[in-house]
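Structure incoming, see below.
All protein chains of the complex are present and in place, except for one that has been dropped.
== subunit A ==
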């Protein structure tokens, strides 16, 4: 299927993957998440083996794959899951298993009779992952003594190692900034179709991309920078954006937007900086196609590890230009009407130092949301805005998110939890002129 046909469906992109598209690979039910670009040469490392991602091209998003032990090595094959008809059986077993406990089970690492070599031999003979798991269970001296919950947990653990599953998902950028934090920024920033959203995005393009997605190709997201060098927007490429959406992502410096008739020198400087940025993006996309994300720490962009892919990428999808410099007409429009809202993710900067210059660019009564990993800079910013009456409805919020494990007789919050999603200062710009407050 040619890529052009697939791109016609503007809603949530296509239903089916295509050569060169970005995907999110969900390994073993969320244990590991990997962004990948699907090309004939790209591979995925599972355990200590590399599997080709070729079989994933042309499959619907949401398809499930398992690792098979083929003659030529491990490969990914499609699995059509059947509705669970053994759910009732499992539940009966669980109730009867309640009377067992672990008083006699000693953890001395001697319970399993099969050795690593035995397992490798089974693999060589073409045993499926499920068969290996069954063999491990049969050769475990302590398995029968376990409670049914414990048995289920053991089986799942072995399955994840010997029969890993890979779920093919649409890339959805919610792994760097904590998902609830990002979602709040988008709501508090009143992001909607036809808006003109001003963003300061030092999260690698995550914020810009998320805003652009919600604009749906209408309006603009203006990625601005404090100072002269524009911030990288690599993450935007992962979104598989259509041409319309790409065009809505533009760059402008603060001076561009504040003064209309700019000295040609300044605008040339920024133009060359932008061009260099776009060039280096294109270069990067030819050498990088895999990005691994670790789930355990949620500290933002520092977790993004770019792995160079050694296989050459032959036909990269025509990467639509993202982050072009805003045209003079657009700048004029923003100067006349103001931006509909502003969202800031600049964890390394002091917010007040630039918010005082950016706020006047927003329309009267426009909402804004400023994220920071630390509370104090937002407290100072809030105070300064209050004293100058530049904004009202000011609030500092800290999002709190906890996931639950929901299983029969085993429902409880998850053991792991993210400690902090950062802080957000939100408010609405007033129509009072700052100058009258002196």
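Just so it is clear, a contact is a pair of C-beta atoms (placed from the backbone, for glycine too) under 8 Å apart; a residue touches a chain by one contact, two chains touch by 3 or more; residues count from 1.
The rule is simple: contacts and distances are computed from a predicted model.
The chain not displayed here is annotated in its UniProt record as "tRNA (adenine(58)-N(1))-methyltransferase", chosen from "Replication factor A protein 2", "RNA 3'-terminal phosphate cyclase-like protein", "tRNA (adenine(58)-N(1))-methyltransferase" or "Serine-threonine kinase receptor-associated protein".
Touching the chain that is not shown, out of A:243, A:259, A:327 or A:376: A:376 (per the contact rule at the top). Contact with the chain not shown here comes from a single listed residue; of A:120, A:357 or A:398, that residue is A:398. In the full complex, subunit A contacts the hidden chain through residues 10-12, 15, 26, 29-30, 60-64, 80-81, 83-84, 87, 167, 170, 172, 174, 179-180, 182-184, 186-188, 190, 192-195, 213-219, 336-338, 340, 363-367, 375-376, 378-380, 382-384, 386-387, 392-404, 406-408, 411, 423, 428-432.
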